[in-house]
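Here is chain A:
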Amino acid sequence: MTPGLNHYLVVSGLLFSLGLLGVLGRRNLLIIYMGLELMLNAGNLALVSFSRFNENLNGQVMVFFTITVAAAEVAVGLALIVALYRKRQTAHVEDLTTLKF
Partner candidate 1 sequence: MLTFLILLPLITALVVLAIPGNYRFIIRCVALLGTLETAIWAAILFFRSIPGTPDYQFEQLVPWISAGGLHVNYHVGVDGISVGLVLAAAWVGFAATAVSWDVERESKMFYVLLMLMISGSIGAFASLDLFFFYFFNELALVPTFIMIGVWGWGTDRQAAAFRITLYLTLGALVALVGLVALYTVTGTLDVTELQRQLAGHPLPLKTQMLVFPCLLFGFGTLVGLWPFHSWAPLGYASAPAATAMMHAGILKKAGLLALLRVAWPFLPDAVAYWMPVLAWLCLGNLLFCGFVALRQRDLNLLIGNSSLAHMGFAFLGLASMNVIGLTGTVLVMVGHAFLAGLSFALTGWVRQQTGTVEMPRLGGLLRTMPFIGSAMILCFLAGCGVPGFANFAGELGVLFGAWKGAMYGLHGWVLAAAWGGLVIGGVYMMRAIRLVLHGEPKREWAEVSDATSGWRRLPFVALLAALVFFGVAPGILTRRIEPAVVEIIRMAGQRALPAAPPGATAAMQR
Partner candidate 2 sequence: MNSGLISIELGVGLLGLIVLMADLWIAPAHRRYLGWGAAAALTCLLVFGLGTLAPQSGTGFSGLYVVDPLARFFKAFFMLSGVVVLLMTVEYADRLAVGLSEFFALTLFAVTGMLFAASANDLTMMFVSLELITVTFYVLNSFQRGKLASIEAGVKYLILGALASAFMVFGIALIFGSANTTQFPELALRQRELSGSPIFLTGLAFVLAGLGFKIAAVPFHGWAPDVYQGSPAPATALLAVGSKAAGFVLLLRLLFGAVPQIATEWRGCLGGLAVLSLLYGSLGAIPQRSVKRLMGYSSIANAGFLLLGVAAVSPAGSIAVLYYLAAYCFTVLAVFTVLCVVMNGSDADDMADLAGLGVRSPVLAAVMTLALASLAGVPPLAGFIGKFLILRAVIAAGATHPGYYGLAAVAVIGAVISLYYYFGIVRMMYWGGESQERSGIAMTPGSGIALLVCVVGILYLGIAPHGLLQLSADAIAPLQPSGAAVVLSEHLGVVTPGGASR
Partner candidate 3 sequence: MVVDRKPLNWWERSYLPAIAGGFRVTWRHFANTVFRRKSVTMQYPEEKWVMPEGYRGAPYLVSDVDGHTKCVSCQLCEFICPPKAILITPPGPAGLAPDRPNAEKMPREFEINMLRCIFCGLCQEVCPEEAIFLQKDYSLTGLARGEMIYNKEKLLKLGGVDTGIQKWKQKLNEAREQEVFPVQGS
């Protein structure tokens, strides 16, 4: 069966869900962050496939923006995680307990 728009979209939807699974299910900040990257990528895939099948290149431009934003976010985020690790020797969500009541 020739893959059409919906095939690509289902892949992207599943990828999004996988990323969400990583965010919700895992406790390691780095892996959570990777899950977030997966979700962003799922968005990219959806954009590119729409862009292809709708014959509208604007979606690809949006992907370009997304990738850039993701890169910036990752840079800041990893710097933050490293700062956290320096302070607390952990990269685990459960250890973020300073701010509770």
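We adopt the following convention: a residue touches a chain if its C-beta (ideal position, glycine included) is under 8 Å from a C-beta of that chain, and two chains touch if they have at least 3 such contacts; residues count from 1.
Regarding selection, all candidates are chains of the complex that A comes from, given by their letters.
Since this is a predicted model, take the numbers as computed values, not measurements.
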| item | value |
| --- | --- |
| Candidate number, among 1, 2 or 3, whose chain touches chain A in this complex | 2 |
| Candidate 2 partner contacts - residues on chain A that touch it in the complex | 5, 9, 12, 16, 19, 23, 29, 32-33, 36, 39-40, 42-44, 46-47, 49-50, 54, 56, 58-59, 61-62, 65-66, 69, 72-73, 76-77, 80-81, 83-84, 87-88, 93, 96, 98-99, 101 |
